[in-house]
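Missing here is one protein chain; the remaining ones are kept as they sit in the complex.
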Amino acid sequence: MQPSEFPFLHRLRVRWAETDPQGIVFNGHYLTYFDVAITEYWRAVGLPYPGSLERFGLDLFVVKATVEYHAPAQYDDELEVGVRVGRIGNSSLQFVLGVFRAGEHLASGEVIYVAAHPQTRRPQPVPEAMRALLRSV
Amino acid sequence: MQPSEFPFLHRLRVRWAETDPQGIVFNGHYLTYFDVAITEYWRAVGLPYPGSLERFGLDLFVVKATVEYHAPAQYDDELEVGVRVGRIGNSSLQFVLGVFRAGEHLASGEVIYVAAHPQTRRPQPVPEAMRALLRSV
Amino acid sequence: MQPSEFPFLHRLRVRWAETDPQGIVFNGHYLTYFDVAITEYWRAVGLPYPGSLERFGLDLFVVKATVEYHAPAQYDDELEVGVRVGRIGNSSLQFVLGVFRAGEHLASGEVIYVAAHPQTRRPQPVPEAMRALLRSV
Partner (left out) sequence: MQPSEFPFLHRLRVRWAETDPQGIVFNGHYLTYFDVAITEYWRAVGLPYPGSLERFGLDLFVVKATVEYHAPAQYDDELEVGVRVGRIGNSSLQFVLGVFRAGEHLASGEVIYVAAHPQTRRPQPVPEAMRALLRSV
């Protein structure tokens, strides 16, 4: 996996509070990195979260997240988190992610959301307009 | 400072994700420990947060927090977090905290809340009934 | 999935700092819960992490983590995190996890570790003695 496989890259720096006694980023924080990068992806397509989803009467709930760890990120590393939209199902959205340091592939993963009614949390179809925008980057 | 100076002690164990490359708990996590222990204090006085504060038409917002670090807590340490109510002003509540490991004093601090209207965030007097309960432990 | 499918359950309470504006636990914190529960599992088999792994000349590095979210955990919920050992490969260890609230199945997942040399991070075989202990709960 390479940065060039992603239409969108978000850059962030590893914080001291995110590293553990092994000197590496605690495994759970990659999901925070994914979340931050996906937030920026939504902003990039013109649908900043959460306000613009409410226009569609929708909220997003994570139903599955996976991280594969290839090499550890360390304190103060500058990382690039690549985001691309994978499969868009009837009510589900898959984001595919990659984490890189100076081009080196450190981690990869996916986060799958379901579009749902904000209160009832009942799944709702992903609107056509949203599909088009998500593919626009 | 000793555990016996506190009417209420909450026990917790340091998590891996809370320790940093120095092998010690990151300084900010003590405020999480304080928050967890204060939550248990509210439960102990019969006012579990947040539901029971709503009965009073109130919410609590932190206005000041201080931590003094005497000796570092480490991964897997079992800690006791002591809580007592300090000064109760017209609309403010001070909690005094101490962190101990096997009786050794590791940290101390205070968290000051203001009682306020949940929506407007305007300060409200601390009700007499709440004062009495807060002193009841 | 039910709590009874797990030989080991660790109980914890959701912290305020772990919940988000949707009122639910942020998705990344489940990996912290998994980590805490797996730590307790190691303790239960008599191999408290990390000291006892060093006896074997090993450290553990996470290579893959997956979480599936079925229903959201909320602030102050008391959760049970079930842990069982899944597949043990030549140098890999799979833990299978489930998160429950009063028996209700909220989340499930797996965390796969590789046993490796603490400095070189080169994979090492999982020792027979460790395999036996891991299955002993």
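All chains are identified by letter, namely A, B and C, in their written order; residue positions are counted from 1 within each chain.
The definition used in the following text is that a contact is a pair of C-beta atoms (placed from the backbone, for glycine too) under 8 Å apart; a residue touches a chain by one contact, two chains touch by 3 or more.
Only a predicted model underlies this, so the values are computations on that prediction, with no experimental measurement involved.
K.L.:
For the chain omitted from this view, which of the shown chains does it touch?
P.N.:
A, B, C
K.L.:
Using the touch definition from the top, which of C:Met1, C:Ala17 or C:Ala71 touches the missing chain?
P.N.:
C:Ala17
K.L.:
In terms of residues, what is the contact footprint of the unshown chain on subunit B?
P.N.:
Residues of subunit B in contact with the hidden chain: 22, 26-32, 35, 59, 61-69, 72, 111.
K.L.:
Go through subunit A and note every residue touching the omitted chain.
P.N.:
Subunit A touches the missing chain through residues 15-17, 32, 35-36, 39, 48-50, 75-76.
K.L.:
Name, in rising order, the residues on subunit C that touch the hidden chain in the full complex.
P.N.:
Contacting residues on subunit C, toward the hidden partner: 16-17, 19-21, 23, 26, 28-29, 75.
One rule holds for everything that comes next: only the chains that are shown with their structure count from here on.
K.L.:
Based on C-beta pairs in contact, work out which chain pair has the most and send it over.
P.N.:
Answer by contact count: the chains A-C.
K.L.:
So what's the Cα centroid distance for subunit B and subunit C, whole Å?
P.N.:
A distance of 29 Å separates the two centres.
K.L.:
Could you please state the distance in Å, as a whole number, between where the Cα atoms of subunit A are centred and where those of subunit C are centred?
P.N.:
The computed centroid separation for subunit A versus subunit C comes out at 23 Å.
K.L.:
Based only on mean CA positions, could you tell me how far subunit A sits from subunit B in angstrom?
P.N.:
34
K.L.:
Two or more other chains touching the same residue: where does that happen in subunit C?
P.N.:
32, 35
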